[in-house]
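Here the complex is missing a single protein chain, while all its other protein chains stay put.
Moving on, here comes subunit A:
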Amino acid sequence: MNVMSRIVPQPIIPLGPADGAPAPGLEAVAITKRFGAFTALDAVSLKLRPGTVHALLGENGAGKSTLVKCIMGFYRPDEGAVVVGDREVVIGDPRAAQTHGLGMVYQHFTLVPRMTVLENLVMARASVPAVIDWRAERRRLAAFLDTMPFTVDVDAPVATLAAGDKQKAEIVKQLYLDARVLILDEPTSVLTPDEADEMLGLIRGMALAGRLSVLIITHKFREVMAFADDVTVLRRGRLAGSGAVADHTPDSLARLMIGDSSTAVPVERRGPPGTAARLRIAGLRADDDGGLPALHGVDLTVRMGEIVGVAGVSGNGQVELVQVLAGQRAATAGSVSIGDEPYRATREEMRRHKVHCLPEEPLRNACVPGMSVAENMAFRSFDEPPIARGRWWLDPAAMRRAALDLIARYRVKTTGPDAPIATLSGGNVQRAVLARELSREVDVLIAANPVFGLDFAAVADIHAQIVEARNRGTAVLLVSEDLDELLELSDRLVVMSHGAIVHETTPAAADLTVIGRCMAGH
């Protein structure tokens, strides 16, 4: 257990695909990780064979991210060992992992947004010269990229890249750092299905060529079946099963993931939508963060008991539209009304009209990361009884009670109501916000990518809740990048492009080629 390898930073010379030894395998042996009294991983083992793609599956909060972070030295496991190739290694920090040929792409982007791809890549190396000759570095990177199946604009600031290109840049970065074992934490959740297929195909090709061993975390069975050789399934911090993908079906994997508990049954949309318009948006204009117009006159009506789906490629004004409706951005022109009253998204109006919001990236847009789960769950209700006694005296006990109730009802996995919400797994943050927004009476619901990063059971659960809310008469505006989700849930579907609604149809009458053309801006 004590093979403490000395870590000497070495200059990294990018290897072409042909040279260099074949990629090593990776083994995690009986890893245990505790956070306080909570055991996130309980003696979990995983074996990644050299030159293969290995999928890691599990519910939200099962411990997938924790396991790979232990391997990468981001966390220090309480027990267990990591073997790279045939040598046991002690990895103290991500930089040490790099010297062992391990590279990881995290669940969220870790490139510096305002620096160029070139700057990001060069600065991530283990040894950077004291004075950097950018022109020479650029030449070297270009030469390296020529040997790669990827193309990335190296001079573009990362912030200007589309999600797919950002993800590619993250992967290119790891390859540039000469990673031979690549760990990807939900690399496809930010990508469209086409982008995901392209990226996974490229990675699989490199694994087949013996250049890479890949460990990939995903919630999508389709990707596991199509691109992975082996699979390991975690359930509540324990190993639930592993083996060759060929021996499994999506159903058998699903059973391994959730055990005997049942998933929500899909809820049918019942009855036609109401006739009364509930949310009316007329000629809405707004600027983006840079002060440039992002919405160019959006007209949209949502009736009672209707789900209106907004499709579109991300970055076409969806974020700004949701922000205006949530009161996070001022409109520059146009009007929003609810019922017959104008609506300016003040807290008072939101409460009166029962407007609720599920913004995307909830940890950033709908939570205070350092505050507790209970406090975050009380954001809608802390100033009214029973949490606020006499309207201004906070009752923390009542707040905790309310939170415990929500945690149980929405199955939020947390160490307790007092844990900072930032310590929850990605999917559980989403659930916590959902619990806050959906547990009260809702007349208007604005949801943006509500199942982003959720496991299949949670997806079924949340879709059922949204449809149930609609059946109760809630007007739902559902913004999503996932066309399948929209086709399944919506009563009516609109396409947003360049800050305006360019097409309207119903799922039944939808013509995918027309929708695709509209999304592409033609």
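Rule of thumb we're sticking to: a contact is a pair of C-beta atoms (placed from the backbone, for glycine too) under 8 Å apart; a residue touches a chain by one contact, two chains touch by 3 or more; residues count from 1.
One rule holds for everything that comes next: contacts and distances are computed from a predicted model.
Peer 1: As a check of understanding, state which of "ABC transporter permease", "Dihydropyrimidine dehydrogenase", "GMC family oxidoreductase" or "histidine kinase" is the UniProt name of the chain not shown.
Peer 2: In UniProt, the chain excluded from the picture bears the name "ABC transporter permease".
Peer 1: If I consider the whole complex, including the chain that's not displayed, which of A:Ile132, A:Ala276 or A:Val368 touches that chain?
Peer 2: Answer from the full complex: A:Ile132 touches the omitted chain.
Peer 1: Touch as defined at the start, partner being the missing chain; which of A:Ala30, A:Val112 or A:Met371 qualifies?
Peer 2: Missing-chain contact among the listed residues: A:Val112.
Peer 1: Out of A:Leu57, A:Ile71, A:Ala124 or A:Val324, point to the residue that touches the absent chain in the complete complex.
Peer 2: Only one listed residue reaches the unshown chain, and that is A:Ala124.
Peer 1: Even though one chain is hidden, which residues of subunit A still touch it in the full complex?
Peer 2: Residue positions of subunit A that touch the missing chain: 93-95, 98, 106, 108, 110-115, 119-120, 123-124, 128-134, 287-291, 330.
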